[in-house]
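Of the protein chains in this complex, one is absent; all others appear in place.
What follows is subunit A.
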Amino acid sequence: MRLPEGGEIDRTKPLTFTLDGVEYSGFEGDTLASAMIANGVLQVAPSLYRHRPRGIFSAGIEEPNALVQVGPEPSLQATTVRLTDGLVARTLSGVGRLTPDSGQRRYDKRYTHTDVLVIGAGPAGRMAATTAAAGGARVMLVGLSYPSGNVRFRGSPQGIPPADGAAELRVLSGARAFGYYDSNYVLVAHQQTLWHVRARRVILATGAHEQPIVFENNDRPGIMLAGAVRKYITNYAVLPGRKAVVFTTNDSAYATVAALVQSGAEVTVVDSRPNPPDLAPQGVEVISGLITNTDGPERLTAVSTQDRRIECDLLAVSGGWQPAVHLFSQSRGTLRWNGQAFVPDTPAQANHVVGAANGTFDTRAALIEATEAGVEAAAAVGYPVPPPPLPAVREREITPASPVWLVPGDPRNQFVDLQRDATVADIRRAVGAGMRSPEHVKRYTTIGTGTDQGRTSNVPALGVIAAELGVTPGDLGTTTFRAPSVPVSFALMAGRDRGKLHDPIRTTPIHSWHVAHGAEFENVGHWKRPWFYPKPGEDMETAVLRECRAARTGVAMQDASTLGKIEVVGADAGEFLNRMYTNGFKKLPVGSARYGMMCKADGMVFDDGVTMRLADDRYYVTTTTGGAANVLDWFEEWSQTEWPELDVRFTSVTEQWSTIAVVGPQSRAVIGLVAPDLDVSNEAFPFMTFRETTLVNGIPARIARISFSGELAYEVNVSGWYGLAAWNAIHDEGKPYDITPYGTETMHVLRAEKGFPIVGQDTDGTVTPHDLGMSWIVSRQKDFVGKRSLRRPDTARPDRKHLVGLLPVDPAELLPEGAQMVASDAPLTPPVPMEGHVTSSYRSAVLERTFALALIKNGRHRIGETLLAPLGDRVIAATVTEPVFYDKEGARRDG
């Protein structure tokens, strides 16, 4: 019911809204919950598991019951949703559902630095913020509700004396600080913006949450927190019930009693203390006792004390106040139990806790704390201020509270966590099963795991556990507080990092050609690489077999521009590469190229690629597509931290060069046409050399004779700008030879037929060059990073896993990559000893059968043995072979 006057709502601005299909009206300044109460709608969706009727329980972020879906956003609390005109909401039982389509709503992130961040815009927070800002410090005030809006202004927030010379006070109202990380890094959700705030000082004025009391049937609609009832009356001018009972353990609920009486409600007080203080208005009956049970068809109609039954439609409960220590605890500050609640103890970061958040409930004392913190913070950030005069607030005498953790009754209907529908019976079951730690009980009962983060259930649960175990809550300690301390949508977390903007996409200068010619793409790191180029009617297998055949019998071309490329320059470049690679580069002649392999200090293969020597002091290193950034980092690390005396520098040139591989018996003829000035004979241009030349269309190029397929092959390197033009030139000149573009799949098949491993596919960080059968690449003369590890007893074992070939006994059967191989005589009852696994597996056009590479224990000494791949529904038998399947003698390399 709406009261005829009062509140902070704007009665000149009526709003209409729809809840569960029914249209209602409210005012500007309402929350969805206050507007519901104004319309007499107190009841919300039934509870998640027990399907018990539930009602609006609170007036803020602690709300466990009144969950709603508003548009695409699930699991919002009606108590924190600002009412807007035309708002459509639906009540939810416990859990919401994400809408797959988030609509056109745009979310964003902002990053800011501030001198002082004040969290909480109650009296203490506002006092701390204006005090801290008075000397010129940059101050940010973040509050759940605050009328001034998101503005920068000079002066002071409402209700606090103006602070002279305040330089910059930024206020975010309707904002929730939900995560507090190292170095005063705080995340704040504000409308559709996620703020990342870095503060030199943080002042936490996050207030306290009123706690319920656990008694039988304490979950009916019409049962609310006492402070919430007062807030609805004073802030929103709505009265949740006309005939009220107030059940309290402490003085604070008497303000609610006064507000109820003033609004014309009939009130009875039940106070847990033997001698309740004389705080109620004249004519209000105050009973010393406990509420033991409640009654009603759905909504509350009566309550019972030990010896009385009182008719009522509203029960306002106050079980005391727990400081909102979530953020302080996240900042790794420690807590202590003061007999009533957990309060902040020792901070771990540059922060202060003031007011109710610090367990200081007296307004005057809270304001003193706030000014002290403001003065201290201002001085710490270099903008000192004199202590401001305190506002006139009278001190009050407080009668000690008498906490009640549990009123005897049927434990199955004594609710501890309303959102999780968990009861005292659930806690007893957990404790009965031997659990003692609140962390265990929390996980067993799920208490405190709802979207309300246990704001109204954690402390009562600890009280009940403590009572069961005969200790105090302080002996148990709290469960860990984690971010987000209030619900935050995934869409807000993602911001614009979604869809196409989720991750960078890298494409080569030739990409548009691949798209135009129907390539299927695969992701390699951030790169989009052509995977294969299906012709109309072709599936992947047919296309790849055709591309492979072209490379082995005619000529084929591939865009290899994604290869990592690093220029290594300096007088000691050769010496540096010698220390990095397992083989030597110092003596490599200018104009020549060499394949190299790199290990980490543990002797395991890290990367490989071909390096060309461009000049005495200049090398052009290529890396695997995925390893480029790691190799550059690796070079920098060793150069800077171990060998700063070496004259060597590194520049990534991956994007600066386009590389096109031209492969196959006819490649010499095509290169001869593409590079007319070049003598392409084997004598003039031998394997593993390169030449600088000019292409037929005038493009300067560096052409190398490098082969990753065993065939006669060339790599044409041109400036990235000319990548597409060079590709087109090669494609045009190759037309008479039916030059065939091929993708990564064909490249993989061709290299596997030759037994060339791919680092990261056939290796996994546990494989040495010797394991790959590449002892020839390991220098005996010089030291290199990882060399000493190759002599370690485990690394030098002769029966390690070796790279070998596998030929399925049935030449049509394809071994799945990753398949585990077992011995043919191994009984197939677990545990079956594993002999190794398949690392690469393909169909070969040239072999006219399937084949695979595998890492097999002692594999080189098991050639000819048959191993089995048990695959659940079938078993594939395969014979261990040498890893080279095609052209073992290397006759095809020179054409």
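Worth pointing out:
By definition in this document, a contact is a pair of C-beta atoms (placed from the backbone, for glycine too) under 8 Å apart; a residue touches a chain by one contact, two chains touch by 3 or more; residues count from 1.
The rule is short, and it goes like this: contacts and distances are computed from a predicted model.
Note on the omitted subunit: UniProt lists it as "Sarcosine oxidase subunit alpha/sarcosine oxidase subunit delta", one of the names in "Fe-S cluster assembly protein SufD", "Formate dehydrogenase gamma subunit", "Sarcosine oxidase subunit alpha/sarcosine oxidase subunit delta" or "ABC transporter permease".
Of the candidate positions A:D20, A:E636 or A:D810, contact with the unshown chain belongs to A:E636.
Checked against the full complex, the one of A:L501, A:M540 or A:A601 touching the unshown chain is A:A601.
When the omitted chain is restored, the residue from A:S93, A:T449 or A:S789 that touches it is A:S789.
The residue from A:T12, A:S183 or A:N275 that touches the chain not shown here is A:S183. Take subunit A: the residues that touch the chain left off the picture are 181-185, 198, 332, 348, 601-602, 633, 636-637, 640-642, 783, 785, 787-789, 791-793.
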